[in-house]
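Structure first, commentary second.
Here the complex is missing a single protein chain, while all its other protein chains stay put.
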Amino acid sequence: MSDLEGLYQEVILDHARRKIGQGDAASFVHQHTEVSPTCGDRMTIGVAVGDDGTISLAWEGQGCSISTASASVMSELLEGSTAEHAHESIDAFRSMMRSRGAEEAPEFLGDAEVFQGVSKYVMRVKCAMLPWVALEAALGQAG
Amino acid sequence: MSDLEGLYQEVILDHARRKIGQGDAASFVHQHTEVSPTCGDRMTIGVAVGDDGTISLAWEGQGCSISTASASVMSELLEGSTAEHAHESIDAFRSMMRSRGAEEAPEFLGDAEVFQGVSKYVMRVKCAMLPWVALEAALGQAG
Amino acid sequence: MRTTPPRDDLDLALTQSRRDFASIGHHPGRAYLDSAATAQRPAQVLDAERAFVERDYAAVHRGASEAVGAATEAFETARHKVAGFVGAAADEIVWTENATDAINVVALGLSDASTIAVDSALALRPGDEILVTEAEHHANLLPWQKLAARTGAVLRWAPVGPDGTWSIDGLRDAASDRTRLIAFAHVSNVTGLIAPVADVAELARSLGAMTLLDACQSVPHLPVDLGALGVDFAAFSGHKMLGPTGIGALYGRAELLNALPPARTGGSTITTVTMTDAEFLPAPQRFEAGTQPVSQAVGLGAAVDYLDGWGMDRIHAHETELAGLLTEAVAGIPGVRLIGPPPGAPRAAIVSVDVEGVHAHDVGQFLDSRGVSVRVGHHCAQPLHRALGISASTRASAYLYTTPGEVDRFGAALAEVRAFFGADR
Partner (left out) sequence: MRTTPPRDDLDLALTQSRRDFASIGHHPGRAYLDSAATAQRPAQVLDAERAFVERDYAAVHRGASEAVGAATEAFETARHKVAGFVGAAADEIVWTENATDAINVVALGLSDASTIAVDSALALRPGDEILVTEAEHHANLLPWQKLAARTGAVLRWAPVGPDGTWSIDGLRDAASDRTRLIAFAHVSNVTGLIAPVADVAELARSLGAMTLLDACQSVPHLPVDLGALGVDFAAFSGHKMLGPTGIGALYGRAELLNALPPARTGGSTITTVTMTDAEFLPAPQRFEAGTQPVSQAVGLGAAVDYLDGWGMDRIHAHETELAGLLTEAVAGIPGVRLIGPPPGAPRAAIVSVDVEGVHAHDVGQFLDSRGVSVRVGHHCAQPLHRALGISASTRASAYLYTTPGEVDRFGAALAEVRAFFGADR
């Protein structure tokens, strides 16, 4: 597997096309927009927490294949999970992304494990983190 | 002759003590104060131009032996000369001081020739120039 | 995809100077096409700086020891060299941290001139206008936004067309008799457009406005005579012209520099200080607060010697050819849109593109994997990109050490991008 293919694994390119969770973020109670300073891309995450403590979410914005795939993978993974589990997942994802390829993803991160390859590319870590950071802030508003 | 003695020639140390021309600069029609940025010393030159075109002058202020001697030598040399000759002397002195020891003083600079040794010490050139620059500015006011 | 380039005209001696650049040798598989962001430093620059530090380093303009004398002389010699290089007098060159800082020295100085100075001829009044273009680098936009906020002046701009370039007519339309300052880039860091400086300077004169030239992308690459160009201020950076980081320069006409209040203050800028007041030295010292980038100035002096050794005419001719190769390489690729002047039109060796269906980050990543190092992003020019309807682009830029082969590799890799990401389907 070449470096490039380690980064752009099929799962990532696939999610970048499928864009799971892309939708009307503005219609959700809690929203947060995060900006990538290098490319100026904005991503908005909308989130709502149901009475049973589970969340529903949507995202909106343009980005590179890494940030788009990351948003898609994240949506698939966390839609319907508890807010608590979402926080755990964000922490685990961040920890993996900061590890420069050293840290394996815990099982509960599911498809998000493919971003381990991205963590070796310091300048792309921010792209992959963009939706997760935005979700964290939006969940923060939900309290 | 050691380096130090080339700089502090007897004529210089002597003038630094005699302080020819030290006086009440403030009582002259035209005055200019020049400040040495490294040590903060101020020197004020007062000058008056007579009907016959000759100048009289006095200086005031504290300084190192180089600037004091320079003021003394300058006063001895230029008191009673024409403004025109004073300007020529200032130009000749400046040219010598910028030469880093390469340029001999023209005869009309008299005792001021001893400052040729100072011109090798870049950081002391400003000290020696202080009274001459102040005189130039004061004469400038006289028109 | 591209026709055989007229390589015979390329000055191969120039690209052979690659040997002077250890970093190029260190990455034999990499084509470094990001010199518009920052250039590599030749051994001559590194050696000069090191020799200075190992032999003559001491405080500068403070104290009177022999050590201080030697260091001060090396420092001021560098200023003379840089001044000569851009057609300025030594006391018209102020050292700054970088070009951005140089522009801020003017913007902050005009702020103080407008708010706390007594009767300054440089004061801007509410309703006065500052004129820029929509293509400016953030460094030549944000400081004017702040100046406007501090003084009540209004920011106006010449818009860019569909290719990202602005015209002198557009600038004229945006000007008025309230225009006090026109700030514009000599060469755009995105489009490669070379500005009609003489026309802008004439427009400014007719309005009684000042001019500030962002010369970041011109001074390293073309022969530039700031005095002859007739601008009032100019800014450029050491690191884009083979010199060290940590140093830039502000050029200003002596009379304006001496009228501009120093907004950043500190040691070595003054004649007399009391607890409540300070008198400032003439320019350039009044702006050089604190210990200056001393060894960096010496390094920049050596960079200027290096550039002069080759000759700016020669460097410019070489890069003009590379600019031609770059635009040709790009023009033939389906789905790749060239930003800036069309192929054949005059431009600097800076070529930015938008690849249909592929984000610039992904384009850059792909090129990187092919050993081609380019710049992706908004290149500190968000308004320009917004006007082009994109958030980011991919930019290749050349310098004296760039070879036609590197341009080839860029073109070949770029041609594969859309297929890799499935954007050609």
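When the chains are written out, they are named A, B and C in that same order, and each has its own residue count from 1.
Following the convention adopted for this analysis, a contact is a pair of C-beta atoms (placed from the backbone, for glycine too) under 8 Å apart; a residue touches a chain by one contact, two chains touch by 3 or more.
In this text, all values refer to a predicted model and were calculated from it rather than measured experimentally.
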Which displayed chains does the hidden chain touch?
-> A, B, C
Out of C:T77, C:T245, C:N258 or C:T320, only one touches the absent chain, namely C:T245
Among the options B:I66, B:M97 or B:A134, the absent chain makes contact with B:I66
Of B:D3, B:D91 or B:E104, which sits in contact with the chain we cannot see?
-> B:D3
Which residue, C:L14, C:L124 or C:A263, contacts the hidden chain when the whole complex is considered?
-> C:A263
Which positions on chain A touch the chain that was left off?
-> 35, 37-38, 40, 42, 121-124, 127
In chain B, positions touching the absent partner | 2-4, 7-8, 13, 17, 38-41, 62-66, 121, 124, 127
On chain C, what residues meet the omitted chain?
-> 22-23, 26-27, 30, 32, 34, 37-38, 40-41, 46, 50, 53-59, 62-68, 96-101, 103-104, 108, 112, 115-116, 134, 137-139, 141-143, 145-146, 149-150, 155, 157, 237, 239, 244-248, 263-270, 272-278, 289-296, 361, 364-365, 367-368, 373-377, 379-380, 382-383, 386
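Simple rule for what comes next: only the chains that are shown with their structure count from here on.
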Mean-CA-position distance for chain B and chain A (Å) = 75
How far is the middle of chain A from the middle of chain C, if each middle is the mean of its Cα atoms, in Å?
-> 37
At which residue positions does chain C touch at least two other chains?
-> none
What positions in chain B touch 2 or more of the other chains?
-> none
